[in-house]
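First comes the structure, then the notes that go with it.
For this view, one protein chain was removed and the others were kept in their places.
Up next, subunit A:
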Amino acid sequence: MSLAAYITLIMMSLALVVVFIRLVKGPTLPDRVVALELMASIMVGMIGVHAIYTNSSSFIDVAIVMALTAFLAAIGFARFLERGGPRHD
């Protein structure tokens, strides 16, 4: 079980690094917002794997909060872009 958790965590960390490259490269603000949203999604997955690995179910609550904040941030960014934020970042 712990070996599978290790491998999954390694894969997700690799995914975080790859998404971070897109976050730095851009080239536009919506691209970065999409990258940030995927990062939050990967964080939810990592928290779930950590809950299984440490056998403590309280971490599921943390995953709920993480998913909620990611959704609110994405909606906020979209509203900000539509209501005339800066067109270039």
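Assume contacts are C-beta pairs under 8 Å (C-beta built on N, C-alpha and C of every residue); 3 or more make two chains touch, one makes a residue touch a chain; residues count from 1.
Rule of thumb we're sticking to: contacts and distances are computed from a predicted model.
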{"item": "Protein name, per the UniProt record, of whichever chain is missing from view (\"Sulfite reductase (NADPH) hemoprotein beta-component\", \"Multisubunit sodium/proton antiporter, MrpG subunit (TC 2.A.63.1)\", \"Peptide ABC transporter ATP-binding protein\" or \"Heme exporter protein B\")", "value": "\"Multisubunit sodium/proton antiporter, MrpG subunit (TC 2.A.63.1)\""}
{"item": "Subunit A residues touching the omitted chain (full complex)", "value": "1, 4-5, 7-12, 14-16, 18-19, 21-22, 27-31, 33-35, 37-38, 41-42, 44-45, 48-49, 51-52, 57, 60-61, 63-64, 67-68, 70-71, 74-75, 77-79, 81-84, 87-88"}
